[in-house]
Structure formats: C-alpha cells, structure tokens
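Here the complex is missing a single protein chain, while all its other protein chains stay put.
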Amino acid sequence: MKKFFTWFSLTIITVISIYVSYKMAIMTQLHPTYEGIANLIVNDTLQKTGAINSCTAIVFDFRGYDTLGESFVLFTAITGSAAILRKYKRR
Amino acid sequence: MLLNYIGSFLIIILGLYITIVKKNLIKIVIGMSLMDSGINLLLISIGFRQGGTAPIFMSDLKPGAFFVDPVPQALTLTSIVIGACVTALALSLVIKIKAHYGSIDADKVRRLNG
Partner (left out) sequence: MKKNIIIKNSIIKSCANITLPIALILGIYVILHGHLSPGGGFQGGVLIAGAVAIVFTAYGYKEVLSLFNAERAKTFEDIGALGYVFLGTLGLIYGYTFCTNVLWHSTPGKLYSSGTIFWMNFAVGYKVLAGLGFLIIMLVSNLYQTSEYEDEEEK
C-alpha cells in the first residue's frame, strides 16, 4: 500500500514537471526580456565600480547585504557543529 | 534550453525518492545534497540568453556586447554555500546518533534514550 502510493505520486510529479519544462522552454524563446534589471546592472558596472567581473561586482557591491546574510549561515553552521562534536573529559 | 530543464527536474525527483524511501541515515543525507544540486542547476539555466557570452569585460570587448544574465549566477553562489553547511550539520548529527544508539537504521532510533 505504501509502495503503491509512493510510485503513483512520483509518476504524477514527473509528468507535471515535463509539461512545465516544455512551457518554460517555449516561453523564453517567444518573449525574451531585454529590459530587465540585469541590463541596468551590466551597463553601470564599469562606471560605478571599477571591477571587470560582473558577478563579483554584484555579489559584493550591488547585493552586499545578501553576502552578509550568507556569512551568518556559515558562522552558525560551524558554531553548531563544534558544539555538537565536543569531547567532555571525565575527571 | 529544454534539456537543462528536464535534467534538473529529474535530479530533484531522484533526490526526493532517495530521501523518502531509503532507511540508512547516510543515504538520506546524500539524497538531501542531491536535491540541492538539482535546484542550483535550475537556477542557472533560467538566466540564459541566446547568443550571449560570459559577463566579463575583456580588453577587446566593448561595453555594449551581449551578455547572459549575471544576477542568477551571483545568487547561486550563496545557495551552494548554504547547501554545504546543511550537509555538514546533518553529518555531525549522524555521528552523535551512532555513538548514542549503536545503529544508523531509521527504524531503530525511535525512542528517546535518557
């Protein structure tokens, strides 16, 4: 009974995802976006910052607040892992 | 980019199947990491423009050339780091479960031991 439910639901999810990927591939070819926010960022990269690499300028200058949040995640993961794997010496 | 979308969806579904069905704790952690990889592939494939190059201003490219979208690439960097941190915490929990209960079978670690 449990095995039947598992295979049935996974098959439905596979069929729906193949249909969604067909729709996504057709839509990005008919209506490409050329005036999004990425256009504004790439046009201003050499003027506002001095970096040649656009990805580094986005990570550290235009979206620096997200990198601050990611450093929170790194810090919490390492502190939590060190708290779990401590060795208590028995006197 | 039809092949990229279908491939990423298949990897996500495979990771979901491993997380649900298998009983070994380490196999469940491997399934979680596989789902992270599938979602990162889907994020990068969305920002593709036909006929564009890498978004780096080389010395011979004028600043008016046609680039692919660099914003999803910058946010995928953050997602990869978060996936690695979740895997590290889960593996350290598995080490402590093995030392406390004696086995890593998901059917045998049910009750709380004092």
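Lettered A and B in written order, each chain numbered from 1.
In the analysis below, contacts are C-beta pairs under 8 Å (C-beta built on N, C-alpha and C of every residue); 3 or more make two chains touch, one makes a residue touch a chain.
Fair warning: this is a prediction, and the values are worked out from it, not measured in the lab.
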item: Contact with the hidden chain (one of B:Ile6, B:Ile30 or B:Leu91); value: B:Leu91
item: Sole contact to the chain not displayed, among A:Leu10, A:Ala25 or A:Ile52; value: A:Ile52
item: Contact footprint on chain B, counting only the chain that is left out; value: 54, 56-57, 59, 77, 81, 88, 91-92, 95
item: Positions on chain A contacted by the hidden chain, ascending; value: 46, 48-53, 55-57, 59-61, 64-65, 67-68, 71, 74-75, 78, 81-82, 85, 87
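Please note the rule applied: only the chains that are shown with their structure count from here on.
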item: Between chain B and chain A, distance of the C-alpha-averaged centres to the nearest whole Å; value: 9
item: In the complex, chain A residues that touch chain B; value: 6, 10, 13-14, 17-18, 20-22, 24-25, 28-29, 32, 36-38, 41-43, 45-46, 52-55, 58-59, 63, 66-67, 69-70, 73-74, 76-78, 80-81, 84-85
item: Chain A contact footprint on chain B (complex, rising order); value: 1-2, 5-6, 9-10, 12-13, 16-17, 20-21, 47-50, 55-58, 63, 67, 69-71, 73-75, 77-78, 81-82, 85-86, 88-89, 92-93, 95-96
